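A single protein chain has been removed from this complex, and every other one stays in its place.
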Amino acid sequence: MEVTDVNIRLACDRICLPAVSENEVQKLFTPGEDIPTCAGFMRGHGTYTEGEDLKASVAGVKEQVNKLISIKPLKSRYNGEIGDVVVGRVVEVQQKRWKIDTNARLESVLLLSSVNLPGGELRRRSSEDEKMMRKYLQEGDLISAEVMNVYQDGALSLHTRSLKYGKLSQGVLVKVFPSLIMRRKNHFHSLPNGAAVILGNNGFVWICPASGLEHQEDSGSAGGFIQDLEKEVPKADREVIARLKNCILALANSKMMLYDTSIIYAFEESMKFTITELLLPDVMVDVANLTQHRLHLDIAD
Amino acid sequence: MPVDHRRIQGPECSEDYRKPKTLDAALLKKGSRRADGRKCGEQRKIFLKPGVVSQAKGSAYIELDHTKVICSVFDPREKASRNLEQQTVRGEIFCEFKFASFSGVQRRSHQQEADDKEYSLLLKNALEPAVCLHEFPNFQVDVQVLVLQDDGSSLAAAITCAGLALADAAVPMYDLPVGLSKAFSGDTEFFDPTGAEERMCLRGVDGESDHGVFTIGFLPTFNQVSQLFHSGHISSDRFGKMISEVGTLAAEVHKAVQAILLSAVKSSIDSSDNSKLLL
Partner (left out) sequence: MADILLSEAEKTFILHGVRDNVRNDGRSCSEFRPIELELGLVENANGSARVRLANTDVLVAVKCEIDNPPSNFPDEGKLDFFVDCSANATPQFEGKGGEQLAVELAALMSRAYQTRESFNLSTLSIIKGMKCWKLCIDVLILECGGSLIDAISMGTKAALADTKIPKVSVIGSDEGTLELELADEADGREEPLDWHHAPCLVTLNKLEDSLLVDASAEEEACCAAALIVGVSPNKKITTTSIPGHGSFLADSKIFARALNLAVDVGVKLNTALEAAIKKHQTLKPPPRGFLD
């Protein structure tokens, strides 16, 4: 087997370019800082009151919706909203429900009644179904789902009651900060280069070959899934997926927002480097800058 | 530092007056007999006896000439849970390896020293592939090994001894692990080295480039190497060859262990009533 050369860099060669900034820097708040407000405000997440004043409790950007003031930190656990698309991993199989890890403060819940049964039947879940739960979803399986409900303690309740959600088959999972994922109408993207991407709102990004999303069936159907395991992903697709993964990590490293356009541009800009070069930090910053440039040109047009 | 008040502490920098035995370099000539009269590829006579410790579930005692090792295996007990979230599908083996204070020329501490801890881990890695860990999830089996006298190949002897002790304790296993060691210096290779041979090959004779000692944990039925512990200076090709050679020699030791185990089981069946066994 051919052995590739090893390249060891020195710390003095570390390039530290300033962070890529999209807009003008807004006023940032640090914990304990006063937030100037007018009367009749409502306080949201990331704030606390001290007497009459409203102060920030986390470091972040101020968000104001009418009278609701909240501070959004850069790095936080995922706070779910109803209707969000998330990618999660099953960590536990309990009676009548699965516990899903979605990078939130509490584990999310997927009730047995919120999944589609194999064959698409519509019936009450029986005790037989409970015993067969492990056959549908096991510990370690990845699913794409939508947030149905948010419980009082903040835990999310998910559902996969649509053909586009369900168990995910072969592919790669990339974890980024939840705040980098832009909220869009569509989170399932089939990119022109042969790969498909699911941008979960919780920061879990799933990259798979384009054929994977086409055969997306409901989570219980065993037939389509077995086929996928035996099917080998062709080498060209695999390289595209690896390149996409590195591009997404490069964008996330420079704290750029992730959406289909930015990912496609980053992919195209990265073509002048080899896939393994994209692992180097200076190349990552380079790609992020080039993407930023192109996005600006787009807006200028 | 906690001081042990039960023992009288000798002065801190005291040493044994004797030096460990060294070997004559002339013995390295190929074809010549070793210090104890063996040929280079010959194993020392093994004496193995299971069931020597009455309080333990299973135990074994091995003697390789002057190397004497005793091993006890205790019933599965609940794992000292470090991480509650850890998957509890598999059980665990907890190995404790100890050289007795009087086992070598220099007196050793009564507490575990660095090489005792290292050997404990190596022994555990050697035994784990052989044991059916899924049979006792969330439990751990304790394996205590004590080297009474160390004259080379103590880890190899410990692996064989622990394998027999685990079998004596009726811990479900895939295979009987067997431990073997080999020392080499230049062109000469000693199978199952004594302490003096080990020390000489670790140091290396001046002018000889390749030297070292390695111990293998072997699963003969599956032809698998579960542990490969080596220290020395050798080229990769020669090393690969030596490993596969040792594999063939393991079969003999394996047969001996099997025979002893069978005779022990037979004698326990003969001595107890039939009805007691059928329960």
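To keep things simple, chains are lettered A and B as they appear, and every chain counts its residues starting from 1.
The rule is short, and it goes like this: contacts are C-beta pairs under 8 Å (C-beta built on N, C-alpha and C of every residue); 3 or more make two chains touch, one makes a residue touch a chain.
Only a predicted model underlies this, so the values are computations on that prediction, with no experimental measurement involved.
J.: Where does the absent chain touch, in terms of which shown chains it meets?
T.: A, B
J.: Given that one chain is not shown, which residue among A:58, A:106, A:172 or A:210 touches it?
T.: The single option touching the absent chain is A:172.
J.: Which one touches the absent chain: B:77, B:110, B:203 or B:266?
T.: B:203
J.: Taking the full complex into account, what residues of chain A touch the chain not shown?
T.: On the side of chain A, residues 1-12, 14, 16, 89, 91, 138-142, 168-173, 225, 228-229, 232-233, 235, 238-239, 241-243, 245-246, 274-276, 278-281 touch the unshown chain.
J.: List the chain B residues touching the unshown chain?
T.: Counting over the whole complex, chain B touches the hidden chain at residues 15, 19-20, 82-83, 86-87, 114-115, 117-118, 121-122, 125, 128-129, 133, 202-204, 209-212, 214, 218-219, 222-237, 239-241, 243-244, 247.
One rule holds for everything that comes next: only the chains that are shown with their structure count from here on.
J.: With chain centres defined as C-alpha means, what is the inter-centre distance between chain A and chain B in Å?
T.: Computed from C-alpha means, the inter-chain centre distance equals 51 Å.
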